[in-house]
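Take a look at the following structure, please.
Every protein chain but one is kept in place in this view of the complex.
Order of writing sets the chain letters: A, B, C, D and E. Residues in each chain are counted from 1.
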Amino acid sequence: MVNAPGSTIAVTMEGTRPLLVEVQALTSPTPYGNPRRTANGIDFNRLLLLTAVLSKRAGFRLAEQDVFVNVVGGLRIEEPAADLAVAVAIASSMRDAPVPADLAIVGEVGLSGELRAVSQLPARLGKPRSLASSAAWCRAAPGAAARPCPTASTC
Amino acid sequence: MVNAPGSTIAVTMEGTRPLLVEVQALTSPTPYGNPRRTANGIDFNRLLLLTAVLSKRAGFRLAEQDVFVNVVGGLRIEEPAADLAVAVAIASSMRDAPVPADLAIVGEVGLSGELRAVSQLPARLGKPRSLASSAAWCRAAPGAAARPCPTASTC
Amino acid sequence: MVNAPGSTIAVTMEGTRPLLVEVQALTSPTPYGNPRRTANGIDFNRLLLLTAVLSKRAGFRLAEQDVFVNVVGGLRIEEPAADLAVAVAIASSMRDAPVPADLAIVGEVGLSGELRAVSQLPARLGKPRSLASSAAWCRAAPGAAARPCPTASTC
Amino acid sequence: MVNAPGSTIAVTMEGTRPLLVEVQALTSPTPYGNPRRTANGIDFNRLLLLTAVLSKRAGFRLAEQDVFVNVVGGLRIEEPAADLAVAVAIASSMRDAPVPADLAIVGEVGLSGELRAVSQLPARLGKPRSLASSAAWCRAAPGAAARPCPTASTC
Amino acid sequence: MVNAPGSTIAVTMEGTRPLLVEVQALTSPTPYGNPRRTANGIDFNRLLLLTAVLSKRAGFRLAEQDVFVNVVGGLRIEEPAADLAVAVAIASSMRDAPVPADLAIVGEVGLSGELRAVSQLPARLGKPRSLASSAAWCRAAPGAAARPCPTASTC
Partner (left out) sequence: MVNAPGSTIAVTMEGTRPLLVEVQALTSPTPYGNPRRTANGIDFNRLLLLTAVLSKRAGFRLAEQDVFVNVVGGLRIEEPAADLAVAVAIASSMRDAPVPADLAIVGEVGLSGELRAVSQLPARLGKPRSLASSAAWCRAAPGAAARPCPTASTC
């Protein structure tokens, strides 16, 4: 199942219930010297940090790009567990390469570019699992609760 | 029934009651290098995002235009369901082409330029309908409750 | 009765009681490239919008003018019904032409430059009248309650 | 009794009790293109407005001056009745001419440069007088309650 | 007892109890045209005002210096009685001259560069004294309650 470039699914927690949220990013060459960053639904400073990590750790030349991030439905994500979904959405828009629409992305991104453990990972993945200290990248059916991916290779 | 260019009707929800609201936009060539965006009654970041989508996905050269958006009557719209009404108002002012005054516009706009489903669509259209996952563009009599359009082609 | 240029009387509602408020504007050629707008007692964004409408719809070259607006007595006007009084005060200062001191001005200004209906117009004019959908421009004795003008031509 | 240049006494109301407050201003040629305005204890926008009136109506060239205003003792004045005291303090600093230390200054300043009536003027002057519609400029002993000046010429 | 340059002791009141607080300042030539001011623990506008007074009244060329002020321990000083301690800390850093570590500094600074009376001065100095209208500059043992200096020359 194929998605539009720049669109990913994050898994946030509403209390103890996982919630699938679509994150969208749009990058385009900046017409002025100072690139713009616009954040709808995520923290502005968080966006600055993620674009810095993508630039310095993953080689994306975002200093020459305007970056827009939007959380669909007017929702607001406050937790760093959505970092990876935002970063992948930006990378997907930059490379114009779609991300599978049935892939839920969970993970905090550190300044070294490393993935960090997130809280309540088993709950995020739909049933308890012993994954308390590692980041996840799992397929899930959008519209349904997040499920662990069959291969569990990147979990 | 003809409207002034730059003017559209959005449908927002006040609790469970639909409310017709007039949105106005004004674009004009910017006299300085940095184009201004002024938002009265909608979120400023939302306006930045919609001008970005109109520029990158629909070919409107808004980087050279000052854009003003105003919600008539001093009202404030908080939900993304009014995105399409704002975007069409901007496009209408830019092309100097009026939008029919009896057309109510409902729809969230995504960063890919796509229309997103909005919540409570049947209630917005005046009576229950099975349209829970698709955006609407329906004619309605301004001053009255929103009604589904007779042809329902774009619904 | 003659007023100073740049001074007008607006009618706002304090609950159900009309209140006459003096609005003052001052325009002067801007010494720098970026013209200043200073709003005391009205919303800053509202001032930006009204100067845009005066520039684009009425031919006032406000892009080369600093614009100051002040509501006398430290009051604060929150409703768009005072738009017209602010716009006329700016125009009066720009043209250096006084507005009669016994003229109360009521009306919301739209982005097309059109006058919009205001709520509670009969109450604003001192006694009930059937003017629920049209903007008003009525003479009233300052210091007293707003009264409908004898000729009622512009009402 | 002589004061330092740039220092004046304003009369504000704490409920129904008059309160003498010292206002200080400091002007000095701006080293950069953009003059600074710093307001401690009064509203920043109010300061912008008063410097504009002094520039345009009284011929002070404040566009080339940094202007600092401070209310002594960390107090904060919210009412426009202190406008005149602030404006005179700025003028006094600009001309390097002291204002008598036993002079209390009361009056709202309008954008035409005119003095406006202030509320509770009799109470401000220490005992009831029939001065409900005119601005005051009265001598008073600092440290004591405001008293009407003996000559009452400028009252 | 010798202190590091840029460090002074202020006396603030916590209710009716005097509290000794260390204030630190750091000045250094600004690498850009626009000098930076950074205030941690004091009001930013207050810092602007004090640097202006030091520049215009005491001949310190702070327009070419970045100025940082910090209140040790993450405390926040809200009252102008700490003005003098901040100003002396800035002067001490600028001249690279230490201030004695057992000197407590109390005094509001006016825009003319004059010292103003502070409230509760006897309580600040540890025991009642008849100093209700004059600023104080008293030695005190840091870590203990503020005491009046033996010579009382500058009190």
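Going forward, a contact is a pair of C-beta atoms (placed from the backbone, for glycine too) under 8 Å apart; a residue touches a chain by one contact, two chains touch by 3 or more.
Given the structure is predicted, the values throughout are model-derived calculations rather than measurements.
Asker: Where does chain A touch the missing chain, residue by residue?
Answerer: Touch set of chain A with respect to the missing chain: 33-34, 43, 45-46, 48-49, 52-53, 56, 63, 78-80, 108, 110-112, 114, 116, 119.
Asker: Where does chain E touch the missing chain, residue by residue?
Answerer: Touching the chain left out of view, chain E contributes residues 4-7, 24-26, 28, 31-32, 36, 38-40, 66, 68, 70, 72-74, 93.
Going forward, only the chains that are shown with their structure count from here on.
Asker: Taking each chain's centre as its mean C-alpha position, how far apart are chain A and chain C in Å?
Answerer: So the centroids are 49 Å from each other.
Asker: Tell me, which residues of chain E touch at least two other chains?
Answerer: In chain E, nothing touches at least two other chains.
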